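The complex appears here without one of its protein chains, the remainder shown in place.
Right, subunit A next:
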Amino acid sequence: MGRKTAAFVLSLFVAPVISSTSNSSDSKPRFSIAGERYHEDLIIQPLRDGRVISTFTFTTLLEGVSPRDPWELETPAQHYTLFPLTLGQILREYSITELHLSLNAGKWNYDNWGYPEDPSVSTGAELWAWMADGGPMSIDERWTSLRNALAGLFCASLGSLDSRRTSSPYSAFPLSSVSSLKISFQYALRHATLPSEHVCTENLTPFLKLLPCKSHTGLARLLNPQRLFDADWHGLGVHVLSTDRGLELRLGVQAVLDPVRESGGKRRDWSFQSLFDRSIDAACPVSSRSTARVVIPDDDGYRLSPELLLGDKSMAIYDLTSQVPLDISMLWPNEHPFPFPPTHTGPLAPLSIKRALHGFSQTHGVLSVALSNNEYGDITIGYLETLPALVTLWMHTIKAEVRGTQRDDLISDISYHPSLLQSNGRYGPSVLQVRLTVPAKSALRLSIDITKTFLKYTEHPPDAMRGWDLPPAVLFPVLIDGPVKYMVNDSFVDGIGTRDRHRTIPHRMYTPTLLVDLPTPDFSMPYNVIILSCTLVTLIFGSIFNLLTRKWAIVKVEE
C-alpha cells in the first residue's frame, strides 16, 4: 500500500514538471515576451601583451516603463518574466531613476588595456544613484535603504557606504538620459565608493541569479567563478538606466584574463575552453539576440576558429542562436614562444595617470597626481577628488607643475567642499573638483599638502596598522570653453563646436586607490591613561589646595 501511495504522490509532483518541460521544449526559443526584451553580448579583445579582455553584457529592457513617481504611494503589482523581481522591487520601492553599482578587483591599466567597454572600473565597490526628489521618504533615507537592500542582494558590504563616504558630484556622474524624464522633478545624486571592498564568488552567485537563464545556457555559461576570479582584473557591474524606450537593466562582467600566464609564458593562444574551462552548449532560449564578438588584432598570423561568418576586418561576430555549440579559439601558430611587446610601446589611452601620497611622516604628506598627455593637442578634463575626513587637504598649497615650472593657470574652476559635520556626529567626505588642462605631449603634476587626522581609539578599525584605503580620484570629460556641463548619452548637451582645438577624454577614468597610514594610539591603554592623567591632575590640584588652605605655624625643632 505504501508503495502505491508513494508512487501516486510522486506522480503528482513529477507530472507538472514533465509537462512544463515538454511545453517549453515545444515552443521554439525565438519567442518574445510582451513588454520585455533580453539580449546578451560578449566582446573578446586580445591585447598586444597577450592578455584578453572579455566583456559580458546582459541587457533586459522593460518597454514603456518609467521609474516610480516618489509621490505615488500605492505600488501596483509587479509581474516580470525576464526582469529580475528582486531588483525590480528595490528600484520601485525607492523610486530609483538611475543606478550604477560596480564591484571590481584590481587596477585597470589604461596604458596597456585602453578604455574599458564599461567605464566603471573603480577599484572596490562603487555605487551611485539618481533619484527624483519628493515623496514621504527623503533622498538620504532612500539612499540608506537602497544601499542596505543592495548589500543584501549582492552579499557585499555596501552598508559601509555611509554618510562618511557619500557625496553628490553632479558633473562627474551625470544623469544619462534627461529627455525621457519628467522635467517637473528635481533629481538628486548620491555617490559613494568603498575601495577596500573585494569582489568574489559570493557576489557572483546572486548576480547570476538575476539572469533569466542563470548560468545554464547562453553566454553566462562561460562565467566560471574559478577562472573569472583568477583573472588579473575582474569586476561585476549593474546599471539601471531610464531610457526613452523604457527601463533598461544592464548587467556586465569584465575580466582581463592572461593566457600567457596560463601557458607558462609561452603562448597567447586562447579559446573559451582555455579561458573559462567551459564552452557554450546552447543559447539562452529567451534572448532576442545573443552575440559573441571578437576584436581582430592588428598583427597578422592569427587563426580564428570557427571560421568567420559575419563581421568585417575589425570585428568577428558569432550568433549564438545559429552557432551552438560554440567554442571560439584564436591561435598564433607561428609564435614559439610569444614575443612580449617592448615595454615602452605607446600607451593606448590619451592620458596616463599616476597618483601617489608622498612623505614618510604619519601626520603630513603630499598628494600628487601626474597626468601625462600622450596626444598632440591639449587635453582638458575635470578632476574629482573625494576624500574621507581621515585626510585633510590644504587647499592653499594646491599647485600645478609642468616640466618643473609652476603653471597655476592650468588649474581653473576650483570648487572645494570641506568635510561637513553630519547630524550623526561624523564628518562627511571633502570634495575637490577642478578643471585641468594638460598641455600636449607633457606631464602635469598636481600636488596638494595633506595632513592625517588623529582618531579616537574607538574609531580605528580592527588591524589599524594596515591603514585606510582612499577612494580613487575620477577624471571626467568636460565641455571645452565653457563651464563644466553635463554629458548626456555620451554627447554634450550643447556647444560642441570647439572640441577640435582642445580635447577632452571620452569617458570617466579612475586613478588607482591609495593606502594611508594614520598615527595610532596604543589600544591597550585606556585605563592606564585615565589613571595616570587623573593622578597628575589630582596631584597638582591637591598640592595647591593643601598650600592654600593650611595655616602657617612656627614650630620649635626638637634636638
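Quick note on the criterion: a residue touches a chain if its C-beta (ideal position, glycine included) is under 8 Å from a C-beta of that chain, and two chains touch if they have at least 3 such contacts; residues count from 1.
Keep this in mind: contacts and distances are computed from a predicted model.
Its record in UniProt calls the unshown chain "PIG-U-domain-containing protein", which is the match among "RNA polymerase II subunit A C-terminal domain phosphatase", "General transcription factor IIH subunit 3", "Anaphase promoting complex subunit cdc16" or "PIG-U-domain-containing protein". Residue A:539 is the one among A:304, A:440 or A:539 that touches the chain not shown. The chain omitted from view is touched by exactly one of A:395, A:440 or A:515, namely A:395. Listed for subunit A, the residues touching the missing chain in the whole complex are 360-364, 392, 394-396, 414, 416-421, 427, 430, 449, 453-458, 519-522, 525-526, 529-530, 532-533, 536-537, 539-541, 543-557.
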